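In this view, the complex is presented without one of its protein chains, the others remaining in place.
Take a look at chain A:
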Amino acid sequence: MSEQGARILIVDDEPQIRKLLKVTLQAHRFTIHEASTGEEGVLQAMMSQPDLIVLDLGLPDISGMEVLGRIRDWSSAPIIVLTVKDREEDKIAALDGGADDYVTKPFFMGELVARINVALRHAAKSTNEPVLQFDGLTINLAQRIVELNGERVRLTPTEYDLLKILASNAGKVVTQRQLLQQVWGSQHNESDSHYLRIYIGHLRKKLEEDSTMPRFIVTEPGIGYRFKSREY
């Protein structure tokens, strides 16, 4: 499934983590570039023009957030940030600041590779696909029709908008703020997060067999939601 030969830049100050990523990702046929500091990372991002960047947020010289911002200024290459647990605010800041996804340390290697593949695919994909197909779920964006196992699912406008945003970012995490902004506009307030949860609950009731074991819309606690599909 890997996008073979894609160039990946790893920015991490820990040699052990760099080595682990390098060995594993090379085995998955990626080409690896490395940087051990933030400054070097920004420089390498320009020099090697990577297709994807794996960025550790805890760097010794400049903050990972700054590296993220400086790369995002001119590059649209997907960036996956590595963070430690319990720093949800960092994750949200990074995601809202232009990162495409995050992986919490310590991570399972398979999880990271899957995230890399999703991000590369999204970067390569043409944006105007009229029909999104998932495991039993079809979303016809042109006609605004949702079908589950061949049967039409009736959704309210808000539910449909939410599903559309999540599904077109399938495999990627979408933060609560991103959802609120895209569905309710920039005027959203604190109580809208309450509505967001209610609508997600409604969506799950209509799409999932068991809402406590969701198949499609998975909660990332404290961050947002991720549309999961067997495709990835």
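The rule we apply is simple: a residue touches a chain if its C-beta (ideal position, glycine included) is under 8 Å from a C-beta of that chain, and two chains touch if they have at least 3 such contacts; residues count from 1.
Rule of thumb we're sticking to: contacts and distances are computed from a predicted model.
Asker: Going by UniProt, what is the name of the one chain that was not included in the view, given "Molybdopterin-dependent oxidoreductase", "Aldehyde dehydrogenase family protein", "histidine kinase" or "ABC transporter ATP-binding protein"?
Answerer: UniProt lists the chain left out of the view as "histidine kinase".
Asker: Could you please point out the chain A residues that touch the chain left off the display?
Answerer: Residues of chain A in contact with the hidden chain: 85-86, 88-89, 106, 144-145, 154-160, 191, 193-195, 197-201, 211-214, 218-219, 221-222.
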